[in-house]
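A single protein chain has been omitted; all remaining protein chains appear in their positions.
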Amino acid sequence: MSESRFQKAADILTSYDGPRLRIMEVCGTHTHEIFRLGIRKLLAPQVDLISGPGCPVCVTQVGFIDEALWLAERGVTITTFGDLVRVPGTTRSLADARAQGARVQVVYSPLDALSYAREHADEQVCFLSVGFETTVPAACLAVEQACEQGVDNLTLLVANKTMPNAYAALKGSADVFLYPGHVHAITGTSLCEDLVSQGVSGVLAGFTAKELVTALAVAVSKAQEGVPFFVNAYPRVVRPEGTPAAVELMERVMEPCDAEWRGLGVIPGSGLTLRPAYEAFDARKRFEMPEMQGRANPACRCGEVLQGHCKPSDCPLFGRICTPTSPVGACMVSGEGACSAYYQYGGDLL
Amino acid sequence: MCVGLSAKVVRIQDGTALVDASGARREISVQLLDEVEPGDYVMVHAGIAIARITDEDEHETDEVMEALLA
Partner (left out) sequence: MSDVVTLAMGAGGRQTARLIEEVFAASFDSPLLTADDAAVLDAPRGKMAMSTDGFIVSPSFFAGGNIGKLSICGTVNDLACMGARPLYLTCGFVIEEGYPLDQLREIARSMATTASEVGVALVAGDTKVAGKGQVDGVFITTTGVGEVVEGTAPAGAQARPGDVVIVTGDIGRHGCTILLERDDFGIDADVTSDCAPLWESVSAMLDVTHDVHVIRDATRGGVGTVLYEIANQSSVGIRLDAASIPVDPAVGGVCRMLGLEPLYLACEGRLVVIAPREHADALVGALRSCPHSGGATVIGEVTDERPGWVVMRTEIGAETLLPQPGGELLPRIC
């Protein structure tokens, strides 16, 4: 991007003098990058950036870590993305369990969990499957390959979620959505187009400084026209049709279910579960796991933060009882959560 | 949500590709994409290629801004 066009985009953000404008970045990686780059500093005071519920670790229900710990206590090897290791369950985290002897293996990919299972045939191996449409295909690929290869010691503990019904649930929370680039790299743009007809505006954004500033400039400019709109500002990655093979794979292996979003409550049809044909890979079924309900701290205001009703620093727990090293609420448990990013990058200091 | 990495495909065999991101190399699955060839750029997430892409954000953002300002 030429210097002058970047400057023009930045100027649009700085000089905006219209009515209050609420832009929700749905994606946790957007939240993280926006804070890391200091993009909030460019925004005119009337532009509110709301950090939405698109960090899979943040919205994973409290009881999920308890389920993983339950498996670990029974000798199951837990394979997981690094993101989940420090997240507290009701009494402890996977990091604590590992220190006490549980086998917790951090992996880069669900396919690495499959390799681990193949190489450790004497262990039961469970992959903690969290993430949105971007991450689900990798997990489904691991299941299909395990099936083909006859690997019978791998299971998934599934807490995957999908965005369409979440957008519907968040409808009134923002004037413009900054759509998550990598989710739509998989699912394509038809949903975003459909949302325009329901009066929901959005811009599909990439993750570099240029891409984020450009997408925000588009959001601010278009919003002033007063007509619902959708712009794909990440066309080098997101094609209108998405990645059809990935969508087909997801549909073969998983099916929708209702899901609890930590901080937001149950959103119908927004979760995924393994289809009956693959239920042998479902850790809850294989190990006959009892139902586990975690309990959130009642003083925590994460639900309001996720919907832009308050700032992280408005919560009585923020920065006092609830910090990245001892998180209480959904938005603090992951580095991509709104409260964590706000705390770590000095949202209330700078 | 979904840390992505753009990387260049070095070689491909049986749906698995070796990709390179400024000298960091890893094998990933390219099973979900058609017609990926060595030299192509892909967006990588959690060990799989989720999209074929153009490498840099220069033209893209220029074009988006031009469309906006037109």
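Order of writing sets the labels: A and B. Residues in every chain begin at 1.
Note that a residue touches a chain if its C-beta (ideal position, glycine included) is under 8 Å from a C-beta of that chain, and two chains touch if they have at least 3 such contacts.
Remember, it's a predicted structure, so these values are computed and weren't measured experimentally.
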{"item": "Visible chains in contact with the missing one", "value": "A, B"}
{"item": "Chain not shown: contacting residue from A:A174, A:C192 or A:V213", "value": "A:V213"}
{"item": "Touching residue (missing chain; options A:F81, A:Y234, A:W261 or A:F281)", "value": "A:F81"}
{"item": "Contact footprint on subunit A, counting only the chain that is left out", "value": "10, 35-42, 56-57, 81-83, 85-86, 95, 106-109, 112, 130-131, 135, 209, 213, 324-325, 335-336, 344-346, 349-350"}
{"item": "In subunit B, positions touching the absent partner", "value": "1-3, 5, 20-27, 44-46"}
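Convention: only the chains that are shown with their structure count from here on.
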{"item": "Rounded Å distance, subunit A centre to subunit B centre (Cα mean)", "value": "21"}
{"item": "Contact footprint of subunit A on subunit B as seen in their complex", "value": "1-4, 26, 28-29, 31-34, 43, 45-48, 50-51, 53-54, 57-66, 68-69"}
{"item": "Residues on subunit A engaged by subunit B in the complex (per definition of touch)", "value": "1-2, 5-6, 8-9, 26-30, 54-56, 81, 108-112, 131-132, 134-135, 137-138, 141, 180-183, 185-186, 206-208, 210-211, 214-215, 217-218, 221-222, 231, 233-239, 243, 245-246, 249, 336"}
